[in-house]
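Apart from one protein chain that is not included, each protein chain of the complex appears where it belongs.
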Amino acid sequence: MFFKQFVVEGMGCLSYLIGCPQRKVACVVDPKRDVQDYIATARKNGMRIAHVFETHIHADHVSGNRELQSRTGAEICFMEGTPAKFEHREVKEGDVMDLGSVRLQFIKTPGHTPHLMSILVTDRNRSDEPWFVLTGDCLFVGDVGRPDLAGDELLEEQVRNLYQSLHEKLGKLPDSMEVFPAHGEGSLCGKGMSSKPSSTIGFEKKTNPVLSLGWEEFHREFTSGFPERPKSFSHIIATNVEGPPLLERCPVARDLTPRQVKMEMERGAVVLDARDSAAFGGVHIPGSINIGLANQTANWVGMVIDPQAEIILVVYDEKDYEAMCAQLHRIGYDNVIGYLAGGIASWQEMGFPLGRLRQLSVEELREGLERGGYDYIFDVRTSAEYSVGHIKGIEHLPLTRLLEEPPKIPKGKEVIVICGSGYRGNIAASFLQGIGLHRVYSLAGGMKAWVAAGYPVAKD
Amino acid sequence: MFFKQFVVEGMGCLSYLIGCPQRKVACVVDPKRDVQDYIATARKNGMRIAHVFETHIHADHVSGNRELQSRTGAEICFMEGTPAKFEHREVKEGDVMDLGSVRLQFIKTPGHTPHLMSILVTDRNRSDEPWFVLTGDCLFVGDVGRPDLAGDELLEEQVRNLYQSLHEKLGKLPDSMEVFPAHGEGSLCGKGMSSKPSSTIGFEKKTNPVLSLGWEEFHREFTSGFPERPKSFSHIIATNVEGPPLLERCPVARDLTPRQVKMEMERGAVVLDARDSAAFGGVHIPGSINIGLANQTANWVGMVIDPQAEIILVVYDEKDYEAMCAQLHRIGYDNVIGYLAGGIASWQEMGFPLGRLRQLSVEELREGLERGGYDYIFDVRTSAEYSVGHIKGIEHLPLTRLLEEPPKIPKGKEVIVICGSGYRGNIAASFLQGIGLHRVYSLAGGMKAWVAAGYPVAKD
Amino acid sequence: MFFKQFVVEGMGCLSYLIGCPQRKVACVVDPKRDVQDYIATARKNGMRIAHVFETHIHADHVSGNRELQSRTGAEICFMEGTPAKFEHREVKEGDVMDLGSVRLQFIKTPGHTPHLMSILVTDRNRSDEPWFVLTGDCLFVGDVGRPDLAGDELLEEQVRNLYQSLHEKLGKLPDSMEVFPAHGEGSLCGKGMSSKPSSTIGFEKKTNPVLSLGWEEFHREFTSGFPERPKSFSHIIATNVEGPPLLERCPVARDLTPRQVKMEMERGAVVLDARDSAAFGGVHIPGSINIGLANQTANWVGMVIDPQAEIILVVYDEKDYEAMCAQLHRIGYDNVIGYLAGGIASWQEMGFPLGRLRQLSVEELREGLERGGYDYIFDVRTSAEYSVGHIKGIEHLPLTRLLEEPPKIPKGKEVIVICGSGYRGNIAASFLQGIGLHRVYSLAGGMKAWVAAGYPVAKD
Partner (left out) sequence: MFFKQFVVEGMGCLSYLIGCPQRKVACVVDPKRDVQDYIATARKNGMRIAHVFETHIHADHVSGNRELQSRTGAEICFMEGTPAKFEHREVKEGDVMDLGSVRLQFIKTPGHTPHLMSILVTDRNRSDEPWFVLTGDCLFVGDVGRPDLAGDELLEEQVRNLYQSLHEKLGKLPDSMEVFPAHGEGSLCGKGMSSKPSSTIGFEKKTNPVLSLGWEEFHREFTSGFPERPKSFSHIIATNVEGPPLLERCPVARDLTPRQVKMEMERGAVVLDARDSAAFGGVHIPGSINIGLANQTANWVGMVIDPQAEIILVVYDEKDYEAMCAQLHRIGYDNVIGYLAGGIASWQEMGFPLGRLRQLSVEELREGLERGGYDYIFDVRTSAEYSVGHIKGIEHLPLTRLLEEPPKIPKGKEVIVICGSGYRGNIAASFLQGIGLHRVYSLAGGMKAWVAAGYPVAKD
C-alpha cells in the first residue's frame, strides 16, 4: 500500500494519497485546490489517480476535486445525501471499495456536517483487518470537529450526531487503530488541535478532553461559546457545493496515459519527441518525429509539422515540456494537447510496440562503406555545409528537400542519414521511419564525429 | 539611454528594449511572444513600456505585441500601410518620436516586406545625431532580408525596393553608425548571418557580400534559388496580421502602476499588503491591510477581507505574488486583480501619501506604561493565549471580535495593539488605521518579546 | 509538540524533527546527510535544533549528525557503549530528557546493532503518558531489523537480543502506541517493509509476521538465509564510526571533456551513466554502468560500485548531476570527480566508439522465444518477485548474485536480461557488457510490460 499524508501548514488541512502501486491505481481524500503534488507523487510511484473521496463539504478550503478530475479524469465521491450540485458518485454506509490491494470502507460519522463520513482503510497485503481510519472532521488529534458551522437550526441535531459518531462509531474501533484526520493545527474547524498530525483511537480515548465528557457536559460545551467563524466560510461552502471553478492555465500540462496517446495518434495527433538523439535511438513511440529540444527546435518544427496539427510531446520532464511549449508558442503552434505522462518508461511498461533508431558510430559507417556500402546514404546538410566537406560519394539531399519530396525508396532497403552532428539526421530518419521505412540509421555525431575521428573528407 | 538587445537563440530573433530611465518610459521593438523579460527588465530599471514598434509583419515568429499591450497598456505602432488588422498606430517616413531623451526616427526600408521600416535612434543626452539604426529585416550582419516571402507577384518589386533601401537609405548613413538588425544566426529570414548580433554601416559595406553586388548581379541573385520556406511561415504571417491570440494564464500577474492602484482603490478594491510587519511599519499605502505572507495567511484573509472584494497585493516580488495567489485560491478568493509593480518603492517615488505603523519595542511599551500609559491598549490574542499570561491591566479584545465589532475610539486617541509575535497586532492595527485612527502602534515581537525580555506577566 | 517525519524515498530512511515551539527547541533523530530541510523546518517553526539523537550506528546511510552540529551547534547523543569515535554525549537506559513540553525516554533495544536504542516520546501538553515510540532499526512496519550486519561472531547474541527487544521491551508497550521506525520501504536493513511509514504496537503484533514467530522459528529464520549486503555497508559503518566528513562544497561540478573521461577511465575511474534505460540503450560510453537516477539509485550504486572508486557521471544536465551527488553523498560515495560536459552528444561528436544496449520489446521476446529462444535468459528480480509470476522456463538469477558471481558465458552468446520494469535489467546488462559480452539485450518495461501485454505468466 502506498500512503502519504499532505499537510497544508498554517491552514492545517490534511489530505491523503492512498493507492496500490501494483495495480497502478490511487485515490485522493479531501484534496486541496493546488493539486499538482498529488499528481506528481502518484506518477512518480507509477499510479493513476482514479478516485477523489470527500469526507464532507468543507467550509475552510476550496476543494481540489474538480481540478483533479480535469487533470486525471478521476471520479468524485461523496457520502449519500451530500448536497454537492455537480456530478459525483454517492457511496453508502458500509460500502466497500477495492483499489487493488487497498480496501476502503465508508462509515457515516455526521456531526460536523450532516453527511460526513470516515473511511476505514485496509492493506490486504498485510491483513484483512482495517489498519487505520480517516476521520475527516469528526475526530481530530486532541479535539473534535465543531458542530456549529451548519447553522443554528441544525445545531441540536449535529451535537447529538457528533456525540454518537464519536462514541458509537469511532469509539468502537480498536485502540490500536491509527487515526488520520482532515485537519491539524491551524485549522478553524476545531480548536486546540495538536500539530502532530496522527494519533490512535486508544490514545485519543485516554487523552482527548472531549472524549471524556459525558453527554450532558458535551452538550453544554457544544451549544455555547462557538469559536470564530471567518467571513470566508459561507463563500467557501457555497463554492464547494456548486463545484469549484477550475484554475485555468494555458497550457495545461495535460498528462496523457500511453493508451490515450495511442488513441490520439489514431485520431491524427502528431507525436513530437523532444528528447535527444541517443534516447530516441534507444526507444521511441513508433511513428513519432524526433526534434530534440535545442536552440533551433522551433525552426525545425516549422518545417516538419503542420501548423494545424494537434501535437503530443514526449519529454524528459515537466520543465522540458514548458520549454518546448514556449518554443512552439513563439511560432504560433498553440495546439499542444498534452504529453506522455511518466515519459517513455510508461510506454515501455505497457508492453506496446517500440521503435528504435540505430545510432551508427563513424567507425561502423566506415567499415560498412568499406564492406560495400548501403542501399541509400543521404547527407542532409545544407549546400553550404556539404560543399565545405563531405564523405566521398555520398549523395546530397538537403533536409528541407527530403521532407518536401521524400525520396521513393522500396521498403526493406537500408538507409543511412548523415548530418552535421546527428540532430537533423534524427529528424530525417524519424520522418523516413514514419513513412514506412524500417532499416533507417542515423550517423551519431554526424560529420563532426567523422572529422574528429580523422576520416577522409572530400570537397567540391 | 537604456538599451538592451534580447536574443532568442536558435531562431535568431533579436528584439530591443530602449528607454529613458529619467522619464520612466520605454519601448520594445519587434517583441517575441514571451514578454516577461521585457517587463521585468523595464521594471527593474524603473521604466514603463509605453510603445511597441514592429519593423514589419514577421513571418518567422509570432509577435508579442498584443501580449505586451495586455500586460502594460502599451500602444502598438507600424509603418503606414502595414496590413495589420488589429488596432494600432501608424507612423510615417520621417516621423520623429521622443521618449524622454530617446529620439526615434522612422524610415521606410521595404524589400523584405512592402512596409518594412528601420528606426534611427538618438540619445539626446549624448548628441543630436543618431547613434545607431535598427534595421529590422532589411540589413543583417553579413546578409540582407530575403525578398521572396511576400510571394511571386511582388518579387520583382520587392527586389528593387530592397536594393534601393540598402543603397539609397541605409547605405547613406555614416560608416560609424552601429547596426542592430531583427535577426541573427539561426534565422530563416536570411542566410549566412553572423552569430555576432551587431555591426556598423561601414563594416557591412566593406564585408557584407550582398552590398558589393551591382544591380544586375543583385537582381539575378534574388530572383532565383530561394532558400527554404517552412510550412509555418504562412500560418505565422496570418497570425501576426490578424493579431496574435493572448497566452492566457490565471492568475495573470498584472502589473499595476501606483496610479492604477490608486484608481482601483477609489473604485473599492482592497489592498492587501503581504510584507512583514517591519516593512509595513516603515512605509505602506494608506488604507491597506497588512496580512503578512506566512503559514496562517489564508485563515486571516478569510476573517478580514470580504470574499467578493477585488484584491490588489503589495509584495516583495513575483514569487511572493504567486505564493499569495496560491493561498487565496485555496479559500476561493480568486478576485486578485494584480499587484503594485515595482513594490512599495514605486509608490514612494510617486510622492504619494505614505502610511506608517510604529512598531513599538517592549522597552518603549514598558516605559510608556510606567509614564502613565496610553489611551487604549488591546491584547488581541485568543482567550487561551491571554489566560496563559498577559501584561497586567491590559484589556483583552480577541482579533476576531475587534474585526467584527470595532471598538468605538475617538480619533486622535493613542492605541496600542498587542498580540503573540506582532503579526496579528499588525492586522488589527492596519484595520484600525483603515477606519480612521491615526495614532495606532503595534508591539513588535508581541508577548514573545515581552516574555523574552523578562518583563512581568500576569495570569488569570 | 511539533512532529515531522522526513522520508528519503527509495532508500527508505526515515528521520524525525521533534520539538517544542513554545520553548523554541528541537531535536533531530537519525538525520540524513543533507540537513538543510531540518534546519529550514525548525527555523520556520521558530525552533533551534539543540540535539541530534542517533538510535544506532547506521550501515546504510551516512549520518548528518556532524553536518547538523557544524550548522547549528547541536549536541550529538548515542546510547551508552556505542563505538562512535567522535565527540558525543551518552544516554543510558531509562534516562529522561525534556525539551520544553517534549519528554524523551531512552530504552535499549539491541539486536540489529548491539547498542541500538528506541525512544519513547511524550507530549506533556497532552498527557504524561508516552504517545509514540521511535523504534530505530528494531521494529519496522511489517518487518524487524536484520541482526546479521554486525558479523558472524555476534550473530547468535544479536538474534537473542532482537527477540528480547521485540517481545520484552517493545512488545510490552500499549497496543495503542504509535510506532515510527528508522526505515521504510526500499531499505536494505530489512525486507518486505510497508511503504506506509507508521503503525502501532497493536497492529504490528497482530500482523507483523516476525512477531508471531516463537523463539525457535525466530532463531531459525534469522540464522540462515541473509538478504543481500551491499559493498557500501562496511564503508558506511566505518564512516559513521569515525564521524562523517563535512560536505565542503563537495563536489565541485567539474566539467570533463570526452578526452578527459577517456583518460580517467584508463586510470581506473568508473563511469556511472544515470540516464534512463532508453537513452542508455541508444548510445553510451562503452564500459559504463547504467544506474538511472531514480528513487533506489543509491542502494544500487552501493551494490555495484566500489566505495573507493573514482566516479564520473553521465547525466542529462547539471540538475541531475547535483541530484546524483546528493544520493551518492548519502551513502558516503564522495569521490565523484566530475561529469561528461555536454552530455553524451559531446562523446558522439568526437567520433569515439559507441556502446548500445538493445531494448527488446515484449513482442520481440515472445517471437524470439517461439523461434527457439536465446542462448541465455536471466530473470534478475528477487525471489519474492520471481515466485509471484515469471515467464515459463526462464532461469532465475537475482541481480545481487549476478553481480557477485557473474555467470560464465562464452563471448558471442546472446543474453537476455529481464527484470521488473527494465531498470535493473539495464544495470545487469551494462555490467555484462562491461565484462566483455557483446550480444546482451534488456527487456524494455520488464515483466510489467509482459503482463500488460497479456502474455502468459507461470507461478511456482
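When the chains are written out, they are named A, B and C in that same order, and each has its own residue count from 1.
Assume a contact is a pair of C-beta atoms (placed from the backbone, for glycine too) under 8 Å apart; a residue touches a chain by one contact, two chains touch by 3 or more.
Being a predicted model, the structure only gives us computed values, none of them experimental.
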Not-displayed chain touches, in the whole complex, chains B, C
Checked against the full complex, the residue among B:289, B:340 or B:362 that touches the missing chain is B:362
Across B:275, B:329, B:390 or B:424, the one contacting the chain not displayed is B:275
Where chain C meets the left-out chain, the residues are 39, 43, 46, 48, 70-72, 248-250, 252, 254-255, 257, 341-342, 346, 349
Touching the unshown chain, chain B contributes residues 1-3, 21, 44, 123, 126-127, 129, 131, 142, 174-178, 194-203, 205-207, 275-284, 316, 343-345, 348-354, 356-359, 361-363, 421-422, 444-446, 448-455
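FYI, only the chains that are shown with their structure count from here on.
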Contact steps required, at the very least, to link chain B with chain C come to 2
Note: chain C sits from chain B at a C-alpha centroid distance in Å of 47
Rounded to the nearest Å, the gap between Cα centres of chain A and chain B is 32
Expressed in whole Å, how far the mean CA point of chain A lies from that of chain C is 26
Expected list for chain A, residues touching two or more other chains, is none
